[in-house]
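A single protein chain has been omitted from the complex, and every remaining protein chain is retained in its original position.
Letters are used for the chains, namely A and B, taken in the order the chains are written, and counting of residues starts over at 1 for each.
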Amino acid sequence: MKMKFKAAVGIALLSLSSAFAFASADNYPARNVRLIVPFGAGGGTDAVARALAKYAEPHLGQPIAIMNRTGGAGGVGMTAGANSRPDGYTITMVTRELASLPKMGLMQADSEDFKMVRLVNLDPAIVTVRADSQYTTMAEIIDEAKKNPGRIQFASTAKPNFYILAIEQNQNVTFNQIPFNGASEATTAVMGGHVAFTITGPGEVKAQLDSGQLKPLAVLAENRLSSMPDVPTMKELDYDVVSGTWRGIAVPSRTPDAIVDKLEDAFAKAVKEEGFVSFMEKGNFFIEDKSSESFTQFIAEDTQSLNTIIEKM
Amino acid sequence: MFELLLQGLQSTLQPGIFLLLLAGVTGGIIIGSLPGLTATMGVAIMLPFTFGMGPNASLAILIGVYVGAIYGGSIPAILLRTPGTPASAATALDGHQLVQQGHAAKALSISVVCSFMGGLISTIMLITLSPMLAGFALKFSAPEYFMLAVFGLTIIGSISSKSLVKGLISGFIGLAIACIGLDPITSTPRYTFGIMELYNGLSIIPVLIGLFAISECLLQSEQIVKEASQKALTFSHKLFSYPEFRKFFPSALKSSLMGTCIGAVPGAGADIAAFVCYNEARRSSKNPENFGKGALEGIAAAESGNNGVTGGALVPLLTLGVPGDAVAAILLGALTIQGIAPGPMLFQNSPDIVYGLFSSMLVANILMLIVGLAGIKIFCRIVEIPKALIIPMIALLSVVGAYSMNNSMFDVAVALAFGLLGYLLTKIEIPLSPIVLAVILGPMAETNLRKSLMMYEGSWSFLYDRPIVLIFVLLSALSLYSTWRIKRRIQSNTSPQLAV
Partner (left out) sequence: MEKFKGPQLTIVLYSFLFIFALSFFYLATTFPIPTIGNHTLGPGFYPSLISAALIVLITTQVVFDLKQNKLFSRKARKSFPWRPVWMFSILAGYAVAMYLIGYLAATILCFALILFMLGIRNWLWYLAAPIFSYGLNVVFADIFLVFLPSGLLFQ
């Protein structure tokens, strides 16, 4: 009996010898790279990550496997990524939640625990109402909100929703924020006439905008979107609110620079691939390509502006 | 429309796509039957493979997996009392009882035929009634969701217990557990003790695996396996008969329709549909006390309800651009990646894709029926595997299944903890199914109650202001009445000593 035990364990140990793969910066990457995606499969972040991985693989020289690690509005996956081995074989897709969750105490890791590789995507936010809504301009909504504080119903896609908070704080108004779980639920509520308006990324409402079920009122961006040239920016309407969400690649902070450079190179090339560009266009995602230094700085600025909002909450 | 449908069928029946559908359905059934892998996960796993394919092909394989997995979950639910997916949690209630009585093949055949019915009817409704269903779905807001959840919860005390109090204890334990996590409205951490993995609450899969599979292994291990070749159960190979079919057919039909409607409502998926249909079947049955003891209508209702969601969930996806459940959300992602934006424009811009989708659904359901029926013999063999092997297999598979959901050891710990809990609760004769029902429907009830109050600014008038809500209130009252009736019947049949 005991012989069988030893035999079994022996077999197991032998079979595992193939798991040994020594990694160093010289032969990086020598095996599969894992990309942690902190959101669920099929969502916007997941779709961008998968497309990016697909186009980066040939430049990196090794397959990139997606691992979804959901929970905590992105916190679980990103913290896992920050705490992984700094050998370049586990990279993480980081999103704006990296800048907002730590300050609210909802995430243990923060941007200091990462070394940024590349920013790839920056989606502005867009205000939409139902096609037959009584509101035809942003001004009407804000004026109405000033007259009736806390009465106009807003479908919030996440809690807290920085888009609406930015508007509220900037204009000194309050809305009746009804929290929903994601853009789909929020847009359904708007289409059903249960709430007045919502603010989401453009990709999340593209289908409804195209079919005319939803009407765009304004974009929270620096400049008008090329795909929707008729929609004014909040700035033009004298509301100084710019907000959006972003996605990029990062590695644990102690990853050697040589590996980070190789990764940055691969992703910089991936972003320029025709296939990737056309994918992002079709999905109404906006490419914003920033190098690792400017990405780091961008995050610092964003974190600061979010901190201002969070402190006033 | 028929010409387009025929065109769609032509493209679907091409060897390439047909094979993809077959592979998808078979793969889906396998995925669904492994506890720990859900339909959503199955479709998510297939997603990357579809990048290189055209839209019709990628939809074909994803739909195949979807349809197959929702059925597949019923196989372990019936044979091993462990639902393979949350959608089959209601099937386990009566399905396993039938197996205990020796009718494994009958239970499995009812399950596959009713799943087929659910899928077929919902596909037909999808093809013909989408705009109407979409309009219905849009009328749903927080008050309607709240009452839907309440209706589903009305059976919580009585689903599988002689004792109402014990059933309620189990149900409320479940409701309490469902509160763990960030408060959905205010994001206040509740019972999380700083553990980030708990912020989204306990995931249903590790809870399900622990409560049913692991606790069952713990219970089974109490006795030494005297005869190594001792089988778990013996059973007959008979499928259901025609008179039996006539008995459960009305229930299956109604549940298919209900399942489609529930699927069409965004945010309500197969797991909710299964319980709501089961509840309704019990409420309207002539012999409600049979439910939980192997009632054929119970299995029929649960399985046609959960497969009814497959067609229904595509309604809002195609008409509003909004997914009806988690799998539809992935299909949305798949289409986005292909460069196609689902929504009403899809009918105008790419009708071939839409009708290709419709015919894929039809063919997938037919294939599911065929593969399912053919597989019954094989599935039954599972029950014949010697106990000595089944116990370690299920135990270890459960741990792996709990891990694979989110690549998380924390989920494994949750599963183990619930395994222990399930074992202890069973020892003191507290039923486990109410916990599952509570974990699925509880959060929906609380969140939507509070959202309703926020939308109505503190007023409770949404309870009588809205027609759909009123219907649910009525149904809930009837359901509670039915529960009371069942208890009276049981009481009058047994000695007065037993608990209430």
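In this section, a residue touches a chain if its C-beta (ideal position, glycine included) is under 8 Å from a C-beta of that chain, and two chains touch if they have at least 3 such contacts.
The structure displayed is predicted, hence computed values, not measured ones.
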| item | value |
| --- | --- |
| Hidden partner chain, touching residue among B:Leu129, B:Met454 or B:Ile490 | B:Met454 |
| Option touching the unshown chain, where B:Leu79, B:Ala107 or B:Ile173 are the choices | B:Ile173 |
| Options A:Gln177, A:Gln208 or A:Thr303, residue touching the unrepresented chain | A:Gln177 |
| For subunit B, the residues touching the chain missing from this view | 30-31, 34, 37, 45, 48, 163, 165-166, 168-169, 172-173, 175-176, 179, 183, 185-186, 188, 190-191, 214, 217-219, 221-226, 228, 388-389, 391-393, 395-397, 399-400, 403-404, 407, 409, 412-413, 416, 419-420, 423-425, 427-428, 446, 449-450, 453-454, 457-458, 497, 499-500 |
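Here is the rule we use: only the chains that are shown with their structure count from here on.
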| item | value |
| --- | --- |
| Subunit A-touching residues of subunit B, taken from the complex the two chains share | 40-41, 43-44, 47-48, 51, 137-142, 182, 184-187, 196-197, 199-200, 266-267, 316, 320-323, 326, 329-334, 336-337, 339-346, 406-408, 451, 454-455, 457 |
| Touching residues on subunit A, where the partner in the complex is subunit B | 40-43, 46-47, 50-51, 54, 66-73, 75-76, 79, 106-108, 151, 153, 159-160, 176, 178-179, 181, 184-185, 187-189, 191-195, 203, 206-208, 210-211, 213, 278-279, 282-284 |
